[in-house]
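Only one structure is covered here, and it is reproduced in the block below.
Of the protein chains in this complex, all but one are displayed in their positions.
Naming follows writing order (A and B), and every chain is counted from residue 1.
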Amino acid sequence: MSAVENARQTHSEVLLDVDGISLSFGGVKAIRGVSFNIMKGEIRAIIGPNGAGKTSMLNVINGFYHPQEGKITYKGETRRRMRSHVAARQGIARTFQNVALFTGMSTLDNLMTGRLLKMREGILQQTVDMLLQAVYLGPAKRHEMNERKYVEEIIDFLEIEAIRKVPVGRLPYGLQKRVELGRAIAMEPDLLLLDEPMAGMNLEEKGDMSRFIIDLNDQYGTTIALIEHDMGVVMDLSDRVLVLNYGEKIADGTPAEVSANQDVIDAYLGVS
Amino acid sequence: MELLYAVFVAPFVDMFSYPAFFAEVVLGGLTTGVMYSLVALGFVLIFKASGVFNFSQGVLALFAALTLVGLMTGTMPFTLKTYSALALPEWAAIAVTGVVMVGLAYAIERIVLRPLVNQDEIILFMATIGLAFVLEGLGDMMWGSDVKALDVGIPTGSFEVKGVLVQVFDLWAAGIAAVLVVILAVFFQKTKIGRALRAVADDHQAALSVGIPLKTIWIAVWSVAGLVALVAGIMWGSKSGVQFSLSLIALKALPVLILGGFTSIPGAIVGGLIIGVGEKIAEVYWGPLVNGAIENWFAYVLALLFLLYRPQGLFGEKIIERI
Partner (left out) sequence: MLYRETGQFKTSYSADQAIFPIFQDKIFILVWLVIAFVAVPLIASEYWFQVILIPFLVFSLATLGLNILVGYCGQISLGTGAFMAVGAFSAYKIATNVPDLNIVFVILLSGLITAGVGILFGLPSLRIKGFYLAVATLAAQFFLIWVFNKFGWFVNYSPSGSIAIPPMKIFGVIVTSAKADPVARYFLALCFTVVLALLAKNLVRGPTGRSWMAIRDMDIAAEIIGIKPLATKLKAFAVSSFYIGIAGALFFSAWLGTAESDAFDINLSFDVLFMVIIGGLGSIAGSFLGAAFIVLLPILLSNIFVGELGFAVLTAKHIETMFFGGLIIFFLAVEPHGLARLWQITKEKLRIWPFPH
């Protein structure tokens, strides 16, 4: 299903609502009063020139940066600040521009870390779980096998069987990005934030990545927000596009609307 | 009830009832503080310029002092025999030791820093622990591990001010430390090489890419730190004799740095003074309640509390993490 057909599907439920967010570091204002929303099940692109505040916006959404003003409503709950591990447990996963994988571990282990947020909380439960893991009997062993099976499906989906046991530090950049995507998927997120997932990839790799993103959205219903510079990808993949410039929103609409918007052309797209 | 009084009231009553004694305790603490600061200065230099936390700074001071004493007594290294014909006058011995410290900096850059150039800071830190051990063993082997006296002619004696006993030596120590701090502060802020050092501390690879010669910078920094260690070694050695415990000062310098901030030269001084005075006061006024030796841990616990509430120290730079 192409994005065009996707768009005909009405996305009517708001998953994330961003309201009047402002973020500054010392004297630098990275985001100024930006408001937008993301519908459940859509693919939302965020574009704009470098330094526009796109990555900062993602960081605010998943709780890594805390905004000075504004609020965020996610799955009906409104808050301004949230610790990032809480955001993760509530179903927000993301990838990074500079690939934040655990370089000391293999591909398989990295993907398995994505499952760690499923671990039981509570001091007593955690102690019991640790003891069971140490002895590797019964529930601990079953749990490990289940996680392994789940992660192997992701490995199949992303076609990375060959590099299962390779320490990720040794992988080429394109494959690292794929593994990072896998780790995010392993978290079973409701909202997946991708920061330039195609950066540094050739045409073939971009095709693969696009396919994965579309399949995730189609088959698993994952809502996806992605920062992307390749306008071809943005036009093909996304349902709606948000345009930022110097920390402010300058356009918000379908890919067709946005690419025709004069402000956007002036600030970012240029004339083709 | 009695316990509460003894802990929270009695010591302060003591302090105010005998102000002259209290002043002497504080002065003593300040002197020790100055000594800590001298060692901490070396740490800050190296950290500011290379991001390396040099655990061996205290041992460098010990090594410098040992070398100095050896040269002044005409000891032949490794054989531990003295020949008065070889004994050098103070100024010559200090100069030669200075050269030795520079040579040592060169060796350290070549053998320790270069192979580890892109590693994590924790790895470099552990490497400096290894370095401390090497220098300690080397110093003991070359010059002997017994306690030695050191006298480079710093005036001693004492006089009274309003009933408080002041040591001349302590005044000299403070003066020398002050001069050193001023020289270093000017060096870092005003000179070209000082700027280059700050660039290197920030980002090795970026500094390399703008043509800053990393190797030369590191040798320069470690040499300066070595000379600072020499000064520290002279002061400590003159005061309490040259012995192994000098290197334990390295451990005490850590709390000093935490209080003052790892990247601040004035912070090293202020931190050192606070720790020195704090320790002394705690030991003298609260020590008797628990049979003494509070000095063993007071500095560290103070640093720990600081870390919980102000991790960058009094003067350090706030750390912002980006991803």
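One rule holds in what follows: contacts are C-beta pairs under 8 Å (C-beta built on N, C-alpha and C of every residue); 3 or more make two chains touch, one makes a residue touch a chain.
What you see is a predicted model; the values in this text were computed from it and never measured.
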In the full complex, which of B:L86, B:V100 or B:L116 touches the chain missing from this view? B:L116
In the full complex, which of B:L138, B:I154, B:I193 or B:L314 touches the chain missing from this view? B:L138
Residue by residue, what part of chain B touches the chain that was omitted? 53, 111-112, 115-116, 119, 121-123, 125-127, 129-138, 140-141, 145, 251, 254-255, 258, 290-291, 293-294, 296-297, 300-301, 303-304, 307-308, 311, 321, 323
For chain A, which residues reach the chain that was dropped from this view? 62, 64, 83-85, 87-89, 93-94, 96, 100-105, 109, 112-117, 119, 121, 126, 129-130, 133-136, 140-141, 143-145, 147-149, 152, 183-184, 187
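Quick note on the criterion: only the chains that are shown with their structure count from here on.
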State, to the nearest whole Å, the distance from the C-alpha centre of chain A to the C-alpha centre of chain B. 49
